[in-house]
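So that we are looking at the same thing, I have put the structure below in structure tokens.
Rest of the complex left out; these chains stay put.
A, B and C label the chains in the order they appear, each numbered from 1.
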Amino acid sequence: MATFGLIEYADATPEVRAVYDDIMATRKTDWINNFWKALACDPALLKRTWEDIKQIMAPGALDPLMKEMVYVAVSVTNGCPYCIASHTAAARNKGMTPEMFHELMSVVGMANESNRLANGYQIEIDEQFK
Amino acid sequence: MATFGLIEYADATPEVRAVYDDIMATRKTDWINNFWKALACDPALLKRTWEDIKQIMAPGALDPLMKEMVYVAVSVTNGCPYCIASHTAAARNKGMTPEMFHELMSVVGMANESNRLANGYQIEIDEQFK
Amino acid sequence: MATFGLIEYADATPEVRAVYDDIMATRKTDWINNFWKALACDPALLKRTWEDIKQIMAPGALDPLMKEMVYVAVSVTNGCPYCIASHTAAARNKGMTPEMFHELMSVVGMANESNRLANGYQIEIDEQFK
């Protein structure tokens, strides 16, 4: 169970319900996942986090699927099991095919490898990149 | 300077030159950046790393610009200054606009924040995500 | 089960028991958690780690509750499930309220986000901070 429990819709204050309603409306879904139910123990944290994510993940110069895949890439690099599971599911819902996932993982793996090689060989940044 | 120095084209063995030539031809450029010159101290490492990157970063289910931006996202999350500089430059060369970069950074920042919130609140993975 | 098993008090050597006794006396508790039982497979590691933690976590310029919350902040950033569970429990025992925990998590989340933004934008350190 989450550290301070999960707030179900039926038990939520009007302030928390308003966020839950907006999450479900924005995502065109009828349930709330545990991440939000855990944050709801602190309504200010819940509201701030949701409003940030809503703004950041909206369509823009990058499309929502690409943003979701970047979210997966970061979560995989940080090793966060909850975020990997939830954002991989979200990316699949938005159209990520197995082929796209395999290529994403290949890039993530390669980047993690070459990040460490650049560290280990103590390579100076080329003038052309400054 | 890199740990075991940088191998310039003029000083390279034919084996290393063949990789350098392929890098320049594939990338349509006329110079080699320090990452490859450092790895060239170990020709097997140079060749293996280049062939992997060439295969992974080629067009596929994901386009090369998206792959480059994922590379940036991972490098930023790992905090690798060399990789951030070189792959941000590469992404700009492939068409990343400032707006795309800002949105990329917004997603990367948000994912890093929520990865830690999910850890800290010890949130269990919803059945729906399994 | 831990890699090389867990050493219970009844099975411990006098050397290990002395550390266990000191842990229970210092913490005013009557049980030993798995972390110590696992390290006890290497008595030198057990003794060194306990003596370091005992010295570091004692009251000083920072009070023990604040130290425990810093421990949680680091464990959350590193994503160590065992340490998050054990040090969050310890912080609650030392008086951390839900409000304090929520604010702690808010700072940890924000710091992780801005750490990556500073990396990604390749921001130089201001003269005033040097």
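Quick notes
Keep this in mind: a contact is a pair of C-beta atoms (placed from the backbone, for glycine too) under 8 Å apart; a residue touches a chain by one contact, two chains touch by 3 or more.
Quantities reported herein were computed from a predicted structural model and do not represent experimental measurements.
The copy number for the entire complex in this file, given 3 shown chains of one sequence, is 6.
Going forward, only the chains that are shown with their structure count from here on.
Centrality annotation: A (chain centre taken as mean Cα position, compared with the mean over all protein Cα atoms). Because subunit B and subunit C carry the same sequence, their contact can be compared by residue number, and over half of the numbers here are used by both. A straight line joining the Cα centres of subunit A and subunit B is 21 Å long. Taking each chain's centre as the mean of its C-alpha atoms, subunit A lies 27 Å from subunit C. Subunit B and subunit C, compared by their mean Cα positions, are separated by 34 Å. Residue positions of subunit A with contacts to 2 or more other chains are 3-4, 45, 49, 78, 80.
Considering their complex, residues 3-4, 41-42, 44-45, 49, 78-80 of subunit A touch subunit C. In the complex of the two chains, the subunit C residues touching subunit A come out as 79, 88, 98-99, 101-102, 105-106, 109. Listed in rising order, the residues of subunit B touching subunit A in the complex are 1-4, 31, 33-35, 38-39, 45, 49, 52-53, 56-57, 60-62, 66-67, 69-71, 73-75, 77-78, 80-83, 85-89, 97, 99-100, 102-104, 106-108, 110-126, 128-130.
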